[in-house]
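My questions all concern the structure below.
For this depiction, one protein chain was excluded, whereas all remaining protein chains were kept in their positions.
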Amino acid sequence: MTDPTASTGSLLLRVDDLHVEIAGRDRTVHALDGVSLDLAPGEALGIVGESGCGKTMTALSVLGLLPGGGRITGGSIDFGGTDLATAVEPVLRGVRGNSIGMVFQDPLTSLNPTMTIGAQVAEPLLLHKGLGKAEAWQRAEEMLRLVGLPTPGERLKNYPHQLSGGMRQRVAIAMALICEPQLLIADEPTTALDVTTQAQILELIDDLRSRLGMALILVTHDLGVIARRVDRVAVMYAGKTVERAGVRTLFAAPRHRYTQALFAALPERAADESQPLATIPGLPPSLVTRPAGCRFAPRCGFATGECRETEPALSEVVPPLPAASRNGDSAPAPGPRTAPHGPATGDTPEGRAGAARRGAHAFACFHPVDPAVDPIAEVVPAAPAAPPSRADETLLALTDVTKDYPLHSNPFALRGRSAAAVVSAVAGVSLTVRRGETFGIVGESGCGKSTLGRLVVGMEEPTRGTVRFADRDIAALDRRALRAHRREVQLMFQDSYASMDPRMRVGAILREPLVIQGIGDRAGQNARIAGLLDDVGLPRGAVDRYPHEFSGGQRQRLGLARALALSPSLVVADEPVSALDVSVQAQILNLMRDLQREKGLAYLFISHDLAVVRHLADTVGVMYLGKLVETGPAASVFDAPLHPYTRGLLDTAEQPDPAAEAAGAPLGGETPSAAHPPSGCRFRTRCPAAQEICARIEPAPAEPAAPGHRVACHFPLVAAAGR
Amino acid sequence: MTATAAGAPAADETAVPTPSLARRTLAVFTRNKLALAGAVVLVALSAFCFLGPLFHPTDQVHTDLGQANLAPGSPGHPLGTTDLGYDMLGRLMTGGRTSLEVGLAAGLLATFIGTVYGSVAGYFGGWLDAAMMRITDAALAIPALFLLVVVAAIVTPSKPVLILIIASVAWLSPARLIRGEALALRSRDYIHAMRLMGGGGARAVFRHIVPNAIGTVVVNATFQIADAILYVAYLSFLGLSIPPPAADWGSMLSAGITYTQVGYWWLIFPPGIAIVLVVAAFNFIGDGLRDAFDVRLQKSGGNR
Partner (left out) sequence: MIRFLIKRTAQAAVVLLLVSVIVFVLLHQLPGGPARAILGPKATPQAVEHFNHQQGYDRSLPLQYVQYLGRLLTGDLGESYKLNQTVSSLLSDRLPKTLVLTGLAIALAAVLAIPLGILQAVRRGRAADYLLTGLAFLAYATPVFFLGLVLILVFSQRLQLFPAEAPQADTVGGILGDLPGLVLPVVTMALGVIAAFSRYMRSAVLDNLGEEYVRTARAKGQSSARIMARHVLRNALIPLATLLGLYLPTLFSGALVVESMFNYPGMGLLFWNAAQGSDFPVLLGVTLVVGVATVIGSLITDIAYAVLDPRIRSVS
């Protein structure tokens, strides 16, 4: 990691007060409304912000790849002396793929499905370097080897669908880098990938950057991704750059109130697990109108009249001496009040030395965070009075639950043959959930965690094993008893929108469970619906609206309200916050926790996000390829994991802390197919501690460290943890 | 900064409730100029066929060979007369009635049969679905016109028979379409959600699947009517329609074909153009409806 203030020399890229409009059918969206950033050769810049803030649009404008109806209406994009904002198409074509490469979010859809890998990777060479086909393919093979694709020679003739997600993203990177560009723009390059794959890809980008000496713009919503991978960060909100600083400075002492709120909403940063998360109320503003004043003012707890009337400019402060900042706790922080009415960068003399200017911490806020104050403690709400009361009564007990899916549903296949070909989605999982507790299930995609959730709610029937709820075997229930049992267990869907009939108003959606179960008369139901809306913090007027009129976070509130309509004792929540922005995610997590305390609910909380699970769960289960490899109290599992997979997951997860050491060895390789799981321990193919016994004998769960902390491993990390 | 009600569109409690989906569908439909034009043409043509004879009464039963093949503009015959001396304008009206009545009835009947058949196959799935769909595959493999001709050659058509014949062939494609729709809707999360509340199959079909498939059904019905009108015309053209003196636009064209050599264009263009107009009108309406149903379900931009 290079020190930003030490880098010298001229700039590679300078975006100045960029404005972009996207004309729609009946309205124009001001997607970018004053974006300024710059980048030195070889430097890495992170652009962060929540969805819709314009970060992707910024990346696309640099390459002139704006979507239909989009155009640059102001500002400049200076790249090596050329203004890309006004450049004509042929000039832009010469830059794209040649001196600037780009990697997109979804590696499947961003590759052409009917073209071979070789043809796609070699394409930029044919375009820009005038190579012949044979030579280009040879270079493509070298490039694929460089990005870590095994047997690149054979892969050249493959099609994208034949590769895994991680491999596809490697191909996309190879494609972007084959002309050895000076700048790589990566737009959410790991968002569609699993945690372990994400780490591998980020590591690869890091490594290639230093090897090829190129600059990097990493666009992401994930503060964890950015923390250890870039030199400087630009924070965007509602189409504007609101704060710009070196990565360590920004993470240690954010100045803009929006950045502060973003950090405070991170579950990783929560002071302790019992504390609610800080949230940002409301929604980002619509980009159709251009409100006066600070765009964040309506959601900001520190806003004054000035904020609502005058737009603060992005101005820099000279970074105070480290000593001064430590001692000067009583003095007000130097705010960017020098020229609040001027254009964002207008007050910077052009001739000023790049290094000094770029090292500065710039932000657009009238009431910035005092650098001497802990930015998170300042905004986190006080912990609630009573801790949750948990009974020791077992609510749900799974015993050796197994779910196999036939691989091909072919009616012509012989029964004997088809029985052999199955996908082992869940393989012998046993766990118990107590009344009122939160049991978190973590694992990567395809580990069977969602199937487990569906088995618990009764959407699927286990192939083997039993699901007991309140001491009754669900499989043994008759129709009427099963119908009554439905009240007890409800599911909260990942995509609440898809889980609500689009033709029904919210009132009808919330009434449906009550009607089905024959609860109350119409007036009683109305009262219940109103109560549910109050519970989840939605206005009662919502009953007359349709699901599509709500935002993602509001829909998730509706989903929770419907799940609670029957007063269940267990709610299975399958990735309930994975589609939400971090500030909205915090709202939903707080809400779930509050309702649990109020109603004594138990949650089976399924997520791929370790930080979220850690924040919410009392007990945690880690799944790998259909197996529950480790369970135990959240604190023990996260602080002293026993299974090498859990250890690997924790080491791999990106911490939103630039100072964090790259701990241990991140997990390599990829999850094998559940149709052909490895013999013995399913994790052995990726396990650093695997021995010959692991392939032969499946490890039985044991409690080698502490009672209640179970692990299924021949070589649990007990010694390492105790030493 | 604590968890508060997220202020957003729905927080605006003073606003009037969102208009019903049907009303918004209508609003989108009427914004589509082509669809609106289709509706206007259709109303005009219906008025012409059903109300026209009140203003221009003619004898469409008895031939009058003395008045045969008069050119347009002849006294009392603004569009001329046919080879058998029928007034062309009047015949266009009666012929249109047959075409419209049979087309409408056959198209709606076909849509109804197809919808029931398709939703049963799609909702129950499995072997039943496979068997039911192979039957439609087989019936669809034989080109509709061939099937229609064979059936029309076996029975002597009258209006009700013609409706049944056409519907018996035309139900196949809506069956396939609705089956796909039912199959897709069956695995939607909101059906799962409803089942997890303890709801049963009847509720799934009638409260969720049918209302959500209704758009497809309605749109398809308009295309079915257009097709049925064309089938009537084809059958008549091939000489297999309701026997004279009854007429429809197809048989009028068929009669006119003999006189193309001598250039009696007025025997051909009026019925031909009428068919084109009415079929195009139904297609435009269907297209407009499809857009309207599509727009209705579009997500509004949220903050996800």
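Odds and ends about this structure:
So that you can tell them apart, the chains are marked A and B in the order they are listed, and the count of residues begins at 1 in each.
The definition used in the following text is that contacts are C-beta pairs under 8 Å (C-beta built on N, C-alpha and C of every residue); 3 or more make two chains touch, one makes a residue touch a chain.
Computed from a predicted model, the values in this text were never measured in an experiment.
Contacts of the undisplayed chain with the visible chains, over the whole complex, involve A, B.
Among the residues B:A193, B:A233 or B:A247, only B:A233 touches the chain that is left out of the figure.
Taking the complete complex into account, A:V95 is the one of A:L12, A:I72 or A:V95 that touches the chain left out. The omitted chain makes contact with chain B at the following residues, 134-135, 137-147, 149-154, 226, 230, 233-234, 237-240, 250, 253-254, 256-257, 260-261, 263, 265, 268, 272, 275-277, 279-280, 283-284. Residues of chain A in contact with the chain left out of this view: 63, 65, 93-98, 101-102, 104, 106, 109-115, 123-124, 127-128, 159, 161-162, 172, 175-176, 408, 410, 412.
Throughout what follows, only the chains that are shown with their structure count from here on.
Centre-to-centre separation between chain A and chain B, using Cα means, comes to 49 Å. Every residue of chain B that touches chain A in the complex is listed here, in rising order: 1-13, 15, 17-18, 21, 127, 130, 188-190, 192-199, 203, 207-208, 211-212, 297-304.
Taken in their complex, chain A has these residues touching chain B: 50-52, 261, 264, 276, 278-284, 301, 379, 381, 411, 457-459, 482-484, 486-487, 489-491, 493, 495, 497-503, 505, 512-513, 516-517, 537-542, 544-546, 548-555, 557, 562, 566, 579-581, 584, 586-587, 590-591, 594.
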